[in-house]
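A single protein chain has been omitted from the complex, and every remaining protein chain is retained in its original position.
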Amino acid sequence: MLIVMGAHATPEQTEAVCKKIEELGFKPHPMPGASRTSIGITGNPGPIVPEPFENMPGVVELIPVTRLYKLVSREFKGENTVVQVGNVSVGGKDLVVVAGPCAVETEERMIRIAEKVRDAGAHMLRGGAFKPRTSPYSFQGLGLEGLKILAKAREVSGLPIVTEAIDAESLDLVEEYADVIQIGARNAQNFSLLKKAGRAKKPILLKRGMSATLDEFLLAAEYVMSEGNYNVILCERGVRTFADHTRNTLDLSIVPEVKRISHLPIITDPSHGTGKRHMVTPLSRSSVAVGADGVIIEVHDEPEHALSDGPQALLPDQFARLMEELRLLAPVIRRGLPLVAV
Amino acid sequence: MLIVMGAHATPEQTEAVCKKIEELGFKPHPMPGASRTSIGITGNPGPIVPEPFENMPGVVELIPVTRLYKLVSREFKGENTVVQVGNVSVGGKDLVVVAGPCAVETEERMIRIAEKVRDAGAHMLRGGAFKPRTSPYSFQGLGLEGLKILAKAREVSGLPIVTEAIDAESLDLVEEYADVIQIGARNAQNFSLLKKAGRAKKPILLKRGMSATLDEFLLAAEYVMSEGNYNVILCERGVRTFADHTRNTLDLSIVPEVKRISHLPIITDPSHGTGKRHMVTPLSRSSVAVGADGVIIEVHDEPEHALSDGPQALLPDQFARLMEELRLLAPVIRRGLPLVAV
Amino acid sequence: MLIVMGAHATPEQTEAVCKKIEELGFKPHPMPGASRTSIGITGNPGPIVPEPFENMPGVVELIPVTRLYKLVSREFKGENTVVQVGNVSVGGKDLVVVAGPCAVETEERMIRIAEKVRDAGAHMLRGGAFKPRTSPYSFQGLGLEGLKILAKAREVSGLPIVTEAIDAESLDLVEEYADVIQIGARNAQNFSLLKKAGRAKKPILLKRGMSATLDEFLLAAEYVMSEGNYNVILCERGVRTFADHTRNTLDLSIVPEVKRISHLPIITDPSHGTGKRHMVTPLSRSSVAVGADGVIIEVHDEPEHALSDGPQALLPDQFARLMEELRLLAPVIRRGLPLVAV
Partner (left out) sequence: MLIVMGAHATPEQTEAVCKKIEELGFKPHPMPGASRTSIGITGNPGPIVPEPFENMPGVVELIPVTRLYKLVSREFKGENTVVQVGNVSVGGKDLVVVAGPCAVETEERMIRIAEKVRDAGAHMLRGGAFKPRTSPYSFQGLGLEGLKILAKAREVSGLPIVTEAIDAESLDLVEEYADVIQIGARNAQNFSLLKKAGRAKKPILLKRGMSATLDEFLLAAEYVMSEGNYNVILCERGVRTFADHTRNTLDLSIVPEVKRISHLPIITDPSHGTGKRHMVTPLSRSSVAVGADGVIIEVHDEPEHALSDGPQALLPDQFARLMEELRLLAPVIRRGLPLVAV
């Protein structure tokens, strides 16, 4: 059930409703909107009886929630969620571009790439310190050392950091060092990790699982939100199909569908979504045109020597040209693409 | 093998090479380019020995063809193929929009929709007279009567007609009445029909099969071209995957890949590619942004009463707004979107 | 609607009902069962009013049909359909094994293989005269010449012939020369060909399309049956998925589902279903164990020189061992595997 507080409800009234929900043994999720606050309820094993709430001061409506998902849905929150990362707003009017190497390799390279993508107009910096690799014998990332390099690169470039957590331990470290905690496709149904991400104090970039349906994708976000972290950025990164001309099939149709039923922002990852350098720029344009709130792009200055995923990385000057293309494209779909304020 | 004639080779020299190819029992495919003509060879069971050709006048190069496909490849023809349909050029600088109902229903409706899509800026008119339906008990199309209605709609609207042929008989009729012969996804590996389309005198709009790989898609075009019809327009219409939020998964990544290895134009079908009205406009923008040469869109003025595929049809005014969006988008990717010259 | 005639209804009463159906402009499909005859109706645009039938002599029940499919369903015919091919019964108590090369190559080879598979216990002989090939430059089959070789091989071996028709012309020829007309996966939604197969006088072996859902598979059979040919043998031949360790993914779960909702026999094709020789025997056992009515197996005596699909063909002695394994397996699942009566 969703409890809608009137436009003139006081904070005390909202709090009283939340308290009542807790007294019943459930968890309240107050979500302030532009004109009024909704309160979602989770933790209830079945439908909730309306009686205890219907006469409480400030309550104007009680909406039974019928969807599989609650907190992620537009039923729960009509307006778009804008996730704030430092100066950067994800899901607002402006597009957001995250860029950087697949993996953190050395401090010199990380800083060099960070400055280049910042100069080209990127708003956030990506780079993996903990790498989920298909083979145990592939480079697994620099770990804590990588996080420290990322922090250094943030200091130098001024860009907030997005990096992946792959388990409980790395999540604690990533939360400490990074600005956005990424949960990767391979952990998209690692529910323990999702719950822990839901207790973190930093925004979550949540990738769609390799064969996740729309419901599974949104329910992964629901796992995070049900623990109290409402700052979730969804990310389409390609799904697994029979098609063999790409590494994955980037499913852009999920963007308008997510926008229709959820208030969460969604970006795309054309680098993993295609696995081929020559496709990254067209699919980035395509992602923006379909309505995504941004893109996350792999950039490397020597992709032939990259420790992972070199074939899909753009060179810095290719990335700069991509930014120019997106800058032309943004106003056509009534979005902005601001220069980053460092 | 590909035989390249020099920039100054005479038509007689080219013809002599073609004759020699025929004498050997093979089929020559001369393909004039901007600066020089290439001659492809098909019908050879194995590699061709270069000797008979290497000293013929006008021949400047003999290129062994290693790819699976020959005539569709950029090895064979470096420049983009532009398919001419009346005044409309498909694959040139300008984008092309094909619009109309899924099926031809009545003359009145067809003409009404034709005029509306033309007024909104469509360049060609679509409408099925022969409908390949999953169930034998679904509406199978008006057949010849439908083709006559389409011809009438062309007369009234001035728009060239695209309509589907589903077998040898209907192909003859469609060739007689229409301007472009569509081969649908369900016949994408109906090789007899593809060969017959290759002997038709009208351009072919060839849809990707429901689970066609890139190779299978291009080899379907190769079937058509190997019979002598080089006017093939490819069309991505969504493929079958596990994803259940759309009818098919529109695989936009195939557009840049086709552009890289083939000279043929490619458009997309966001109506069948998604099956949902609210996705057609965003996926159309997305298709144009990824580099497609155009889109084919279902438009119906009473979709709730359409005899097939109503849920994916745009209303005429939704289509008009889509055209406005594409008109803004085209220059950003350095394409034009001309008003149709009727 | 399904009209059920009583156990004591006379042929004249059944005929009178069929006539009434025709008078209404529809098509009657009388289907005699062990104890009583059902009459299906097709050609009706919507639900049929029961009045004209409910008081006709012999009629005992009028059952509204709600399924997507009519004639293929167990609602229409409760007992298993047994398709008779000469002495061979497909879909009865006994398992049926069809074997032979992918393509007919030479008369000598065809006869040699025919005798070997017959001696090992095969009940029918397969071999393609018309080959649907992905590339126009691959071997397309011997055509009519191949059919004549097959007829010769039947004469010598005594085995009935199964071979594929790929279009209207080849279907006429195949109907003339063969005992069972195969419709391949690539033509599984070539509805014109399916309708024509429905007017043929020989049984149809209908392969599942490469990405056909259960509904699409059964509706393809419905197309055949709706034209009056009720002798349809279904064949699971693997579907297209992301899995790359096989050519296709053999979907054995469709066998019990087909058995549950349809009365038609179903066999499997472990050769195309896997594309790998070493998997053919285990997947054949597996097919029989899951409840299939038989298997169709590619056998070649020099697979390394086969004109198509060599890597998936069993050698004759491998096939003989497979037959021994199936002979042990059959009684366990209460089926027979008879020696062919030549």
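Things worth noting here:
Order as written gives the chain letters A, B and C; numbering starts at 1 within each chain.
As a working rule, a residue touches a chain if its C-beta (ideal position, glycine included) is under 8 Å from a C-beta of that chain, and two chains touch if they have at least 3 such contacts.
Just so it is clear, the model here is predicted, and its values are computed rather than measured.
Remark: the omitted chain is touched by one listed residue; of C:17, C:83, C:255 or C:314 this is C:255. Only one of B:77, B:118 or B:240 touches the chain withheld from this view, namely B:240.
The residue from C:48, C:279 or C:323 that touches the chain not shown here is C:279. Remark: the residues of chain C touching the chain excluded from display are 211, 213-214, 239, 241-246, 249-257, 260, 273-274, 276, 278-279, 282-283, 285-291, 325, 328-329, 332-333.
Residue positions on chain B in contact with the hidden chain: 240-242, in rising order.
For chain A, the residues touching the chain absent from view are 42, 68-70, 132-137, 166-170, 186-187, 189-193, 195, 210-211, 215-216, 219, 222-223, 226, 240.
Here is the rule we use: only the chains that are shown with their structure count from here on.
If you average the Cα atoms of chain B and of chain C, the two centres end up 35 Å apart.
The distance from the centre of chain A to the centre of chain B, each centre being the mean of the chain's C-alpha atoms, comes to 38 Å. Those residues of chain C in touch with two or more other chains are numbered 240.
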